[in-house]
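Only one protein chain is missing from this complex, and each of the others stays in its spot.
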Amino acid sequence: MSELRFDDVTVRYGTARRPFTAVDGVSLTVPEGQVVGLVGESGSGKSTLARAAVGLAPLHSGEILLGGQPVPRRGRVRPLQMVFQDPFSSLDPRMTIGESITEPMPPGPGRAERRAEVERLLTLVHLDPDVAGALPGRLSGGQRQRAALARALAGQPKVVIADEITSALDVSIQGAVLNLVRELQRELGLSMLFISHNLAVVRYVASHVAVMYQGRIVEQGPVSEVLVDPQHAYTRELLAAVPGSRPPTHARPARSTS
Amino acid sequence: MTTTASSVASTPPTVGRVSGVLSHRWVRFGIRRLGRLLMSLAVLVTASFLMIHLIPGDPVRGALGPTAPTALVEARREALGLNDPLFVQYWHYLQGLFTGDLGTSLTSQLPVADIVSQRLPATLTLAMLGFLVSVAVAVPLGVLMGVVTRRGRGRRSELAFTTTSVVLGTIPDFLIGVGLVYVFGVSLQWLPVAGNATADAYVLPVLALAIGPAAILSRIFRVEMVAVLEADFVRTARAKRLPSRSIYLGHALPNALTAGLTICGLLLGSLVAGTVLVENVFAWPGLGRTIVASILSKDYPVVQAIVLVYGVGVLLANTVVDVALALLDPRSMIAED
Partner (left out) sequence: MSRRWLRVVRTPLGLTTGLLVTAVLVLAIVAPMLWSDRAEVIDTDHILTGPSGDHWAGTDSLGRDIFFRALVATRLSMELALAATVIGVVVGLVLGSAPLLLGRRLGRLVTAGVNIAVAFPGLLLALFFAVIFGVGATGAVLAIGMASAPSFARLVHTLVAGVAALDYVSAARVAGVGRVRVLLRHVLPNIAEPLVVNATISAGGSLLAFAGLSFLGLGVQAPSYDWGRLLFEGIGMIYVNPAAALAPGLAVLVAGLAFNLFGESVAKGLGVSTVGGRLTVTDEDAASAPALSAGGTDEHALDGSPSDLVLDVQDLRVSFPGPAGPIRPVRGVSFSVRHGEALGVVGESGSGKSLTALAVAQLIEEPGRVDAARLQFRGADLREGPRAHRHLLGTSMAMVFQDPMTSFNPTRRMGGQLAEVAVHHQGMSRKQAMARAVDRLRAVRVPDPEKRATQYPHEFSGGMRQRAMIGMGVMGNPSLIIADEPTTALDVTVQQQVLDLLQAIRDEDDVALVLISHDVTVVGEVCDRVLVMYAGRIVEDLPADQLDGGAQHPYTRALVAAVPDMHTDLEQPLAVVPGRPVSPTDVIVGCPFAPRCPLADDHCRTVDPPLAPVEHGIKVACWHAGEPLGLDEETGELVEADAV
C-alpha cells in the first residue's frame, strides 16, 4: 500500500538551549488515492511538516512512513514529491522546462524515452509540449505552476505534497490549477497532501481535512464532517473567518443618502 | 489540544514576552557581543603566536643571518624560549601578554612594549583624524546625493558622482599619498611631506588616508538613502503629509545611517591598516613604519606585537560600531539570534 503516514512527528528548530518546536507530535494519514487538505494559520507548522516529509527539515522524533516503509532520503528514487508555493522561484531560471522535468525521473530509460515522457507529462498538465525547450522566464505564473506539477509527477511519486500551490497565483489563474489537481486525482488516482490556508479551496479539492494550530493537529476528518460540524474552537473560528460565510454587510439599511 | 478560543483570538503570546525581557535584552546582547569579541581575540592571539612557528626554517637564524655563530643563535633561541615545547611557549606568551611583557627586539634588544607604546600614539592620531574627516565628509555628501538622485532623478549628477567616487575609492591611499607629495611637496612646496613635527604636517597624511574611505562611504550612504526613500515606511510618512524636513531627517536619515554604519566598522578597520602604507609614504613615526622595517630585518617579536596591536584595534573598532548600531536600531540586537 502507498499511504503516507505521519506518526507522532516532532520537528524542532533553533539551538539546543532555546529550541523552538514547530511541529509537535503530529499524527496524520494520507490514504491511497485521496487528497487530504491541511489548513491552519501561517506559522502553525504546515510547511515544516511537509518539508520534514521530503527531508528538507530535520526530524526530532516520530516516523514518516510511505507504504509502511521509511521515506527514502538518499538515492535517485524518490516516491514522495513536493510542489512549492512560489512558481517564480521553484524552477531554475537557467534550465529549460524539459531539463527541469527530466531531473527527478528515475534512472534507466534512454534519451528518447525521457523526451517522450516529458511530452506526455506536459500534455497531462495541459501545457504545449513545445514548452519543454523554453526557459521558465517565458512562462506565466500559472504555466510555471503546471510545469512544477509535471516535474513532481516525473518522479513517479506515490504521494505528492502541494504546499500552498495556488496562493501566489492570481485568482483568475488559481481556478485552472485547482481544476488540474482534481483532474489528476481522479484520472491517476494520485494521493496528495494539499496544504492551504484557504478553507474554500480545501473544500473544493480534498476529501479529508486536518486543522493545524500551533504545531499540533487539533481536528481531522472527512471534509463533509469537519467543515459542517467543527468540534474544535479554532476550526470554528477559522470557518467563521472565511469571507462570504457571513451575511454581507451591505444588506444593512443604506445610510447617508438623502 | 489545550488551546481555547479565547487564546486564539488574542495576540500570540510571544509578543507579550518580548516586552517583558526588554531590559534583559541589553544584557543578553552585551554578553553575546563580548563573547564574540573574546573569541576573535583568542583567534588573533593564537594566530600571532603561531606566526613565528609557521615561518619555514629557523627564524632566529634568519634574523641574525647565515654568518652568525651557532652559539649566538642557540643563546638567542634559548632566551626567546624557542626550545621549549610549543604549549609551554604558548603559556609563556599568554602570561607575557597579561603582564605587558611583549618580549625583546631581536635587533635593538629594547623591550617590545616600549617600542610599541612609543609609536602607537602617532598611528592612533592619524587613524582617528582620518576616520573623522572621512565620516564628516561622507555622511552629509552621501545623504544629500541620495536625496538629489532618488527615484532615478538627476541621472547626470548620479553618473558624475558615482564615477568620481568609484575612482577615488579605488585608488589606494599610498598612490594618493605619492600624488599629494608630488603636487604639494615637490611642485608647489606648500606643505611638509615628512614627519609629524608641525600641525601642517598632518594635512597631507590625513588627506591621503581619508579620501578613499570618504569616497566609498559617501557612495554607500547615497545608495542607502535612495533605498530608504523607496521604503514603505517613507510612503507612510508621505501619506501622513509630514513636511519634507521631517520625512528626510526624521524618518529616512536614521535608517540610512544604521544601514551605512555597518560599513563604517569595516572601513575603520581598513583605515587602521591603511596607516601602514601612508606612514611609509610620509615617514610618519608610527607603528606602520616600524612593522615594515621589522619585517625586513626579520625582527619577529616586534612584528608579532604590532600585528597584535593592529588586530586589537580593528576588533575594538568593530565592537564600538556594533554597540552604536544597537543603540540606533533596536532590531539589530535580535537580528543575531
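To keep things simple, chains are lettered A and B as they appear, and every chain counts its residues starting from 1.
Heads up, the rule we're going with is that a contact is a pair of C-beta atoms (placed from the backbone, for glycine too) under 8 Å apart; a residue touches a chain by one contact, two chains touch by 3 or more.
Keep in mind that what you see is a predicted model, and the values were worked out from it rather than measured.
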| item | value |
| --- | --- |
| Hidden partner chain, touching residue among A:28, A:49, A:148 or A:193 | A:148 |
| Selected from A:8, A:63, A:103 or A:229 as touching the chain missing from the view | A:103 |
| Among B:175, B:203 or B:324, the residue in touch with the chain that has been omitted | B:175 |
| Chain not shown, touching residues in chain A | 41-42, 51, 54-56, 74-78, 80-82, 84-86, 89-95, 100, 103-104, 126, 140, 148, 151, 155, 170-176, 178-179, 182, 197-201, 203-204, 227, 237-238, 240-246, 248-251, 254-258 |
| Contact footprint on chain B, counting only the chain that is left out | 8-12, 15, 18-19, 39-40, 43, 47, 51, 54-56, 151-153, 163, 166-167, 170-172, 174-175, 178-179, 181-182, 186-187, 231-233, 235-243, 246, 250-251, 254-255, 258, 266, 269-270, 272-274, 276-277, 280-281, 291-292, 295-296, 300, 303, 307, 310-311, 314-315, 318, 328-331, 334 |
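Definition applied: only the chains that are shown with their structure count from here on.
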| item | value |
| --- | --- |
| Centroid distance [mean C-alpha coordinates] between chain B and chain A, Å | 49 |
